[in-house]
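Okay, structure first, notes after.
All protein chains of the complex are present and in place, except for one that has been dropped.
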C-alpha cells in the first residue's frame, strides 16, 4: 500500500499510542501473557492499528504494531495481527463513532461472562461510565464474523461501552483507543466490586431515573 | 485572588503534600484510572487544595493542584477541580477539626457500601483506628450539598474517620491530608479482612468496652 | 562430567533462559519465597537444567542453575538442585516430546487441587490452551517416583499441559521451558476466573465439539 503523505504523521502518533496503551492493561492486571489487545481506527481512513498476535507486552513498540484495513487485511507490518482483528474490524465497519476497541479476559468480568450474567448497575461509578448494566453478548466461535456481530448487536441496544461475550471475555469501545482502555479498566473494577458485594448479600438497587441522571452528568461535565 | 505573603509557603507545602499523597492511593490500589482524590484545608484560611478533575495520577504535580475556597470556587489553577470538591468543601465548612479529606471507590469498602451495610468491629486494628464499626451514609446524588451533608451527619455520630456512602464509595477525614489517607488505606484493609472472614462464618465479636480501651490507647500512645 | 564442545553453547543459552523465566513466576505471583521452579531438557542429551533448592528468586543467575542427568544426579553445579528434580526428571524420561517443566503452588490452582477437583472447561481461553478440563493427579509423597509417575499418567490421558496434584500444587509441561511457564500462568488465570465464576452460580458449559474446534485452531494458527 502507498500511504498518502497526510496520514503518515497520524499513523506515527497512533502506533505510539496503541503500543503505549497496552501498559495500562498490564498495570491494572487485565491481561496475562499475551491475551488481550488494543486497536485504534485511523480517522478518515478505512484503516486500523492493532497489536501483533502472540507478542509479549514487554516487546511491543510503535514499529511492530500492525496496520490493517477494515476487512482485517494487513497493510503494513511484518507480523501477523491479533487473532481478534476480524472482530475489531467488524466493529469499526459497523459503528462509525467508534475510534478504539479493547479486548481482555479480565478475571471478574470474564467470570460474569462465563455465567452469561449481566453486571447489575448498583454503583454510582457504574451509572457514570456505563449508564446501566453491562450486557452479555452471545457465545461465538472465532473464525468468521460471529464475534464482531455479537459485539455490535449487543452494544447497539445499550449505553454501555463494554460487552461481556459469553464464556469468552470483554470487548470495550470508545471514541478513541484511550477511552476504550478506560472502559476496560472500569469494567473490571465494577465487575470485581459488584461480585464482592454479592458474595455476602444483595446490593441496594439504584433507581433507573438516578442512573440516567448520573450518566448524563458524567458524560457531559466530568473532567477537563 | 491575591494570596497574602504569609500563606505562600504554606500553600507550596500543601500542594506538594496533596500531590504526593495520591501515590499512596495507587500504591494500595484504592483507585483506578482517575477515580479518587485527596484534599487538604489551608490552615487558618477558608481555602482548600484538591486534585484536578479527570487527570491521571501519573500526571499530578504540585503545580496542577487546584486551590478553591470553601464554597468550591476555584481561586488558583488552570484546571477544573475534582467533581467531589463541593462535597469536600462542605466537610471543611462544617467540621472545623478536619484538615484533610479523601475519597475513593476502593473495592471492598465500596462492596459494603453497595449493600448499605456497616463494617462490624471484629479486629483489634479496627478498634484502634475506627473505634467501632464503620458507618454507612445515605444514597446521595452529586450536584448539590447532599453528599457533603450525608458525610457530616454520619461522621458526627461516630468515632470513625471513614464513612461508606451507599452505592458510592468511601470518604475519610483526618487532622491533615496524611491522616485522611491513612484512614482510607486502613478502611479498605479492614473492609477486605472482615469480608474474607465473613465468607466462611461469623467473626467473634469484640466487647464494646475493649473496643473503647483499644481506641483510647491507639489514639494517645501509638507512634512517635 | 566432561561436557562435549557442541553442547556448551546450548547449555549457556538454557541456563540463561531457565534462570530468567523464574521472573515470570514472580511477575504473575505464582510463587512465594522459594516455592516453585522451572526446568528445561538439554535437547539431544539425557540432561536437564533446573533451579537450585531453596534459593531466592532475586538471587538466581545463569551460573547457579544446576545441571542434572535424567536420574536427577547433579552433573554441574555447587548447589543442591530443586527438591522437585526427581519428579521433573521422571517426566523427561517418560515424555520425550516435553522440553520444559514448571512447578508452582499458585493459589487458585492449588485450591482446586486440595479439593481433588478438576477445573471444568467453561472459558474459550481454557479450550484454546488446555483443550478441556485441567485434570487432577494423585496424592503422592516426595522421595520416590510417585509424583513423577502421577504427573505422567495423568497428562497421558489429557490434552492439558497442566496437572493439579492433589493437596499439593501444579505441574505444567511444554515443548520448551517457556511454553511450560506459559501453561503455568494460564492455568492459574483460568483457575481463578472459574473459581470466581462458580462463587455466584454455575458457568455455562461449552459443548465438547466447540472445545475441540477452539483447541485445534489455537494450537495451529495463533501467534507468529
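Labels A, B and C are assigned to the chains in the order they are written; within every chain, residues are numbered from 1.
Going forward, contacts are C-beta pairs under 8 Å (C-beta built on N, C-alpha and C of every residue); 3 or more make two chains touch, one makes a residue touch a chain.
Computed from a predicted structure; not experimentally measured.
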- request: List the shown chains that the missing chain touches in the full complex.
  value: B, C
Message: Looking at the full complex, which residue from B:70, B:102 or B:123 touches the chain that isn't shown here?
response: B:123
Message: Among B:44, B:96, B:157 or B:201, exactly one should touch the missing chain; which is it?
response: B:201
Field: Identified contact with the non-displayed chain, of C:93, C:149 or C:195
entry: C:195
Message: For review purposes, identify every residue of chain C that touches the missing chain, sorted by number.
response: 32-35, 52-55, 79-80, 83, 105, 107-108, 110-112, 114-117, 139, 141-143, 166-169, 195, 198-199
For chain B, the residues touching the chain missing from this view: 28, 122-125, 182, 185-186, 189, 192-194, 196-197, 199-204, 206, 210, 213-214, 217, 221-224
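We take it that only the chains that are shown with their structure count from here on.
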Query: Touch graph across the chains, line, ring, star, complete or other?
result: line
- request: Overlay chain A and chain B by their C-alpha atoms and let me know the rotation angle in degrees, rounded to the nearest 5.
  value: 90
Statement: When centres are defined as mean Cα positions, the distance from chain A to chain B in whole Å is 32
Field: Per-residue overlap in chain B, given as positions that touch at least 2 other chains
entry: none
